[in-house]
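Removed: one protein chain of the complex. Kept in place: all other protein chains.
By written order: A, B and C. Residues from 1 in each chain.
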């Protein structure tokens, strides 16, 4: 599992060490609970030239594009602030010619990561897409966006997409241990595939918990320790988005301040100046937020407990030896066994 | 989710209604915690002519083959009792010419069900198998056992297996609700794929629990209610195999009595007479066991508790209206809102 | 004398009635989710509500912020992933899904990707999301329309309806027989599709809406059912449910935006340094 504790670090170090200019970067989160602070740190470090993968491009894609980090975007959904009259950083960058886009359906996008996760070079997708402009209109991927092959059993045409194995995944989860075992629950979306398809993984979490907590609930682990390069504990790390069991979406900040700002280039620039560039890390960001809006605004969205019913992982015993010192299946004590081995000439000096 | 309670029934009814002679039948469980009682009931009802799928053929495959239920077996692993000098029902049936077998690797077998689960007609598998007799030696599936196609991106040969969609899956899990939501934890193996690939699903469980228990721990659910045809509550339903959190393997019964018996045809017949045919249901089986060996033998293998740490599924609130009766984002009360709508002429009579 | 209602409320209630009890229903946010919650609460208690984010069998207690919003309910029955949610649809396990409309043509084909040129868009819309795959494989698809546009020709075909009409959808061999849009529901009426030509026609008109008012949005010569009926007016129970569950839908887009802006200003002022 790597050197003990060597994976626990701050966002600054994690991004500096594991994110490179020109990377294929994937946002692991799906629609909810985005890895806001990791994204902000990438912008602050002025990383550039990404091919960005995002299942559902929400504010995270908007700020990365507005921050000038993204050359190419692979997505299925981009946000637009302020309705028809509003706008989006993606739209503005497309019109400025600084961004290329490749549009997939939710399934097709995810299938590329599922293929990558499993080490396959392609994955079959749902053939209905062949009737659409998603199939006909090729962006920077050209012919490779989709290719058609014949099913060797039915003889029917099968549409495929090529595997994606991004260089690095950034992802925010509820909890992790110091070794990197990352636990996430709620809407699973494509979260595990995005992380596991990637070559490097930076995990931020609301809490680093004892390894024993993880071991008691392995069904919540979506990334095993051995795949993780960095673990960063960042309370409120997804704000203004939500984390199930921790806090709700900050409607005021997200649908209010951010959305109003993002409709125009200047608005978004100003918003990012205040909330991204001038807050060197998450504690500063939260301090700024509280200074400006008070603690009540955060208190209001803190989750109340609603705990899962436990699953029993218990066993009848954890030793081959019963309470009388007898081996459970053979009925002999350790001494009796050793004597028998000696008697039968099985022991070598 | 189907009519309330209509899915809860006894094993006798579930097998009679949903298992047909000549079916493709899949044992959902993988190595541990087999659906012993459902298998016994199938044998008692003298169902015949199955193509049986089993990821790891353990005692469940042995008794189904010895019971004369199976014409064809698709598997990756069969058991053998008594070592080289012993034998197995599978070996005896092969030699008698009453059974055909198709050997896959663990992955290839599972890949057929994963393809079926997703509605694909084939799934790519790991090409190393091409160097083996698993690939070269074809059983009753002939050319369809494996087919080779070319990856449309890399141009490399890809080996594929055809999808499997068995007619019915029998499976034992820890707990389910009355609607059929089935929860299973421990070694996941190929359990979910076996169930979800199948056309019908019979779930037996140690306990039927309240729907609220399921809803609090959705990450443990491996089969959603809408896929399930029958839910059967069968405490000790996997005995002599184990169920994590409920009981351990009954070494005495399994590695002792059963294995000694299964080495020979007569031995196995006698064992099945006593433990399968003469016990009309699971309560009778357990009563017989206790009468013969006492309660201590079962008490000894009952699991002690080792509970998962809870996950918090909580939210900050569950109403759009705050404690002052104001809508959380708009800051108006219900009455204020209705008045505004009226004022603005938005209301139609 | 029963309660008066808004057109958005009428829309959501009409959409809810497209859900039958015991069905598997894929919802999106906004009108569909509110309609689904209403149906589950009032007349389809055994429907299984699910979303492509993999949350299955939810009973939402307040309107959702997004399609992955498990904060809106107290747990759910099954946490699957997006890949499996779509392949379950592909296998035919979804009875009905709901899609919002950007541009729509007379055969129920949809554009939610772009207005104008793809590379230099006049208006970049969200994209497909799950829409193209859901309308391909759900047994039925209901289109919901609050702000969209009827057009003769889409700028981009995101989600396949009946393509060129007639048997052209079936003839591709790409879709399950009988799938495709079953209705389009707007704030003015309910449109259905001719069984043979697959052309959209007006099947029901909402109370107080004139035929001319419907026709003025539609660039082709809209066909109207010979037995055109009027949509039933909602019950008090239905209206109350929506006002409790999704008051922003009742407010309508413009009023909601105004109220929110004002409330946010007020909140900011209270704390501003």
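Points to keep in mind about this one:
The rule is short, and it goes like this: a contact is a pair of C-beta atoms (placed from the backbone, for glycine too) under 8 Å apart; a residue touches a chain by one contact, two chains touch by 3 or more.
Here the structure is a predicted model, which means the values were calculated and not measured.
Every visible chain touched by the undisplayed chain in the complete complex is listed here: A, B.
Note that of B:46, B:98 or B:132, the residue touching the chain absent from this view is B:132. Here the missing chain is touched by one residue of B:79, B:182 or B:311, and it is B:79. When you scan B:51, B:160 or B:190 for touch with the missing chain, the hit is B:190.
Subunit B meets the missing chain through residues 30-32, 55-56, 58, 75-80, 83-84, 88, 90-91, 94-95, 97, 103-107, 110-111, 114, 126-134, 137, 156, 185-193, 242, 244, 248-249, 251-252, 255-257, 260, 291-294, 297, 303, 306.
For subunit A, the residues touching the chain absent from view are 1-4, 117-120, 177, 179, 181, 196, 211-212, 214-219, 221, 224-227, 313, 315-321, 327, 329-332, 334, 337-338, 340-342, 344, 346-349.
Keep this in mind: only the chains that are shown with their structure count from here on.
Taking the CA centroid of subunit C as reference, the farthest chain centroid is that of B.
We define each chain's centre as the mean of its Cα atoms; on that basis subunit A and subunit C are separated by 29 Å. Put simply, the C-alpha centre of subunit B and that of subunit C have 37 angstrom between them.
Multi-chain contact residues of subunit B (touching two or more other chains): 120, 216-217, 219, 313, 315-317, 329.
For subunit C, residues that reach two or more other chains under the stated contact definition are 55, 70-71, 74-75, 79-80, 83, 87, 90, 260.
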